[in-house]
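One structure follows; several queries about it will come next.
With one protein chain removed, the remaining protein chains of the complex are shown where they sit.
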Amino acid sequence: MTLDHKSFQLERIVFFSDAVFAIAITLLIIEIKVPHLEHMASDRDFAISVVRLIPNFVGYFFSFLVIGAYWIGHHKIYGTIVDWNYGLVWRNVFFLMAIAFMPFTTAFFSEYPTQLVPIVLYAASFTFAGALEILLFRYAVRKRLTDPLADPSELSHLMWRMSVLPAAGIAAVLIGLFKPVFAGFAFMLIPIAHRVIASRFKKEPTAAIETSELTGQN
Amino acid sequence: MTLDHKSFQLERIVFFSDAVFAIAITLLIIEIKVPHLEHMASDRDFAISVVRLIPNFVGYFFSFLVIGAYWIGHHKIYGTIVDWNYGLVWRNVFFLMAIAFMPFTTAFFSEYPTQLVPIVLYAASFTFAGALEILLFRYAVRKRLTDPLADPSELSHLMWRMSVLPAAGIAAVLIGLFKPVFAGFAFMLIPIAHRVIASRFKKEPTAAIETSELTGQN
Amino acid sequence: MTLDHKSFQLERIVFFSDAVFAIAITLLIIEIKVPHLEHMASDRDFAISVVRLIPNFVGYFFSFLVIGAYWIGHHKIYGTIVDWNYGLVWRNVFFLMAIAFMPFTTAFFSEYPTQLVPIVLYAASFTFAGALEILLFRYAVRKRLTDPLADPSELSHLMWRMSVLPAAGIAAVLIGLFKPVFAGFAFMLIPIAHRVIASRFKKEPTAAIETSELTGQN
Partner (left out) sequence: MTLDHKSFQLERIVFFSDAVFAIAITLLIIEIKVPHLEHMASDRDFAISVVRLIPNFVGYFFSFLVIGAYWIGHHKIYGTIVDWNYGLVWRNVFFLMAIAFMPFTTAFFSEYPTQLVPIVLYAASFTFAGALEILLFRYAVRKRLTDPLADPSELSHLMWRMSVLPAAGIAAVLIGLFKPVFAGFAFMLIPIAHRVIASRFKKEPTAAIETSELTGQN
């Protein structure tokens, strides 16, 4: 019995990463604690207890999208990768370390949504994950682990797109230093930046489909 | 070394989803806390502490079935899908977001099983997940990501079946608004609705096997 | 692009199950809480706090083996299965429900290791999981989902072996009703029972290797 070992080992890297992503994204919910109410609590008390959790729900929603976006980035990166080495594996481990850290920064930020320190920490962990994802991809390209038939302009487009998320993170930190509650607006620039980048690349690559699909165009 | 990348990337979407489902379904148990008893507690005290957890056990049992049913729905959808794009991936992420939210609504509902707000929230999260699953499937059909050889009547049957779970969720919310404790009865209509839908489709599709199998027919 | 869908969908059932097993087995550890000690605590105080956790460590060790053994049973079952239907999938979901419940019964039992109710509950959940595993396998055999080339005597041997774990669970409950602390001895009969069963089947099947391997024979 023989296995195509080299290719099976690449699959393992991917499935291990998928499992870490899946756990990090699902752990977001266990940071939202069930509210404690007294025996005599009215429907109104219950409704208020749920309203008070709104920052936590928003944090869950937003971080789920962020981790989801990083997973999609990882999916795109490995969509171009056909070979591997342990340098790639270690960079992958560091990237996953930043991803698995996000349930903590999300919970801290959701608990104190108007405070400077949790917001900066959240945006920093966010930015850090993005930077490590870019380093992972750059390494794969530099060491020629990507498909030799891959269109260089598509790889370049992908690299640019990937920079948008951590760049938004840095913008959020900078805005947050002055007006914490406005930090979130930095993320609204993401689709605009994606559009600008896509327009720079003539032949629109498959990687750009998602935004248009989600916004109902195409 | 080459991989059938396009097909491997579809597998990743599926395995990532499976991992999220598996974690959400298993996290249900960590919301059930071990009862605290004093050193001198008698067997009777222990038995009572277990009896008091019955709503939590029922919540675990029911939500396990619900998430299991949604996983089976997902399994059926991807049983027809042969192609993918990032529009599908994002819709999949949103669906998973609703699934991963259920351990929270289950825990809240199990803690206060006779209260209106937790019941409504639970049934709403339940309904929301079902609606997002249908949107995911509709998108796949519309964008021709499903197997071109798939029987259209089977796809249509599957779509109808999938509507039953969220429809039961809406019914439960409506009943719950008047008599919270009766909300659960809405779910008893699920097998009946499945039977009615199956009878509308002449050639009984494989998707309909499970009910008959479970009820010992066939 | 085409996938061997039928076979890929069987893989999904298996990987989803593996993920649930993996989470249930790993969640065992989060029920062991870090002891809280005062600032001035001595090394001796720390050592005592660790000694007090010994029942929890024993519970972790034992339940890890039990869930591991059920996973191996599942691995053996699906080693014979070549086809599937949604009746199998639902039975698989019910089996996983019993597996995912074990971190709770383990934590309860580890917290009160000398108490009747937690021991009975633990052994009951244990027995229940075993019974559902057997039902799963019987269903697969009855519906001819197993490999038509599989040796019937090997399938029969596997079925007998699988009965040992839940039978030990029942014995533990019965012993526990009289002398809770002796309940654990029931499990020491497992390797003996395995040996007796193996001797009943002339051609020793591969499924019997593990005990001899672990005990250094062969």
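Think of it as A, B and C in the order they're written, each chain with its own count starting at 1.
Here is the rule we go by: contacts are C-beta pairs under 8 Å (C-beta built on N, C-alpha and C of every residue); 3 or more make two chains touch, one makes a residue touch a chain.
Model, not experiment: these values are computed from the prediction.
Student: Touching the absent chain in the whole complex: find that residue among A:42, A:85 or A:153.
Tutor: Counting the whole complex, the residue in contact with the absent chain is A:85.
Student: Based on the whole complex, identify which of A:121, A:150, A:171 or A:189 touches the chain you can't see.
Tutor: Residue touching the absent chain, from the options given: A:121.
Student: One chain isn't shown here. Among C:60, C:122 or C:187, which residue touches it?
Tutor: If we include the chain that is not displayed, C:60 is the one touching it.
Student: Please output the residues of chain A touching the missing chain, sorted low to high.
Tutor: 1-3, 5, 8-9, 12-13, 15-16, 19-20, 22-24, 27, 30-31, 85-87, 89-90, 93, 96-97, 100-101, 103-104, 107-108, 111-112, 115-118, 121
Student: Kindly note down the residues of chain C that lie in touch with the hidden chain.
Tutor: 4, 6-7, 10-11, 14-15, 18-19, 21-23, 25-30, 32, 34-35, 37, 41, 43, 46-47, 49-50, 60-61, 64-65, 68, 71-72, 75, 78-79, 82-83, 147, 206-207, 209-210, 213-214
Here is the rule we use: only the chains that are shown with their structure count from here on.
Student: To lay chain B over its twin chain C by CA atoms, how big a turn is needed, in degrees to the nearest 5?
Tutor: That pair's rotation angle lands at 90 degrees.
Student: Can you check how far apart chain B and chain C are, centre to centre, with Cα atoms defining each centre and the answer in Å?
Tutor: 26
Student: List, in ascending order, every residue of chain B touching at least 2 other chains.
Tutor: Correct list: 15, 19, 22-23, 27, 30.
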